[in-house]
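Every protein chain but one is kept in place in this view of the complex.
Now for subunit A:
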């Protein structure tokens, strides 16, 4: 073999090398306090080689046969889970490579089949480990990227939504590190909005659990959390797929109270978002008695409040029409017959 021209390694060889390097990395980390430099170097090298195989270089296109072999090796050796488990031990560039490799293998398609998606369905631990990634600062964003890629597939989203770990998101979106919290929020939003039918079914079945937790977000100390979650709430409720969830939400007087408090928030943005949820309570043609009672009790105050509400939005015709409609509706509310 020529000394200068290294023959390109086969997918089998590279994945074996990567696996060995990762195992060494894991072992050295557990034994000593410090991560072995050699193992880390080997890992990065293998990752770069694999990335080249998957994405090709400027003068060589990736080959289908190599991709198939590589994917096969990855499934057989449980490589995806191994990579994610050891993600925090891999150096900075290597972490980015892992995310890219993961996403590429995930997108793999044969005809109408997505073999990696099918594979992950049998190994849901991969998804749970990715979610747990939000608890570790140094890998949170990489895991976020991979999770959102997973969220593109309905089958994987289903596993995530119906797992107990999903409810950790209510914690993650509020962590003190801003970039992690907002990354977690965008994943959270993706999971709840991407696959409409699935999400509607999930919200209906888990209404109480989800919305009890959701209320904490709306009452958060953190302005960004409050604002983002209120906006998402509006989007969820006004999505026609979630019609029955919306009907349920707007018949609960506590929710109405919360929205009325938010209408009076200091932030104009929050006021405006709250308006779009509040309007549905009022427009509801069959308002339950408790809702009517609240509206009636505050009838005059609400009319006065709405009349002076965001009067500078003169160019937004729809908003003004809606506001006028609400004022009219509230004005025309008839006192309830006494309770029997």
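In this section, a contact is a pair of C-beta atoms (placed from the backbone, for glycine too) under 8 Å apart; a residue touches a chain by one contact, two chains touch by 3 or more; residues count from 1.
Everything that follows uses one rule, which is that contacts and distances are computed from a predicted model.
Colleague: Please identify the absent chain by the protein name in its UniProt record; candidates are "mannose-1-phosphate guanylyltransferase", "non-specific serine/threonine protein kinase", "GPI-anchor transamidase" or "RecA family profile 1 domain-containing protein".
Modeller: So, among "mannose-1-phosphate guanylyltransferase", "non-specific serine/threonine protein kinase", "GPI-anchor transamidase" or "RecA family profile 1 domain-containing protein", the name matching the hidden chain's UniProt entry is "non-specific serine/threonine protein kinase".
Colleague: Touch as defined at the start, partner being the missing chain; which of A:93, A:179, A:254 or A:316 qualifies?
Modeller: Residue touching the chain left out of view: A:316.
Colleague: Taking the entire complex into account, which one of A:29, A:165, A:204 or A:239 touches the absent chain?
Modeller: Of these options, the touching residue for the absent chain is A:239.
Colleague: Among A:224, A:280 or A:333, single out the residue that touches the unshown chain.
Modeller: A:280
Colleague: On subunit A, what residues meet the omitted chain?
Modeller: Residues in contact with the chain left out: 109-112, 154, 196-197, 238-241, 243, 246, 280, 283-285, 315-318.
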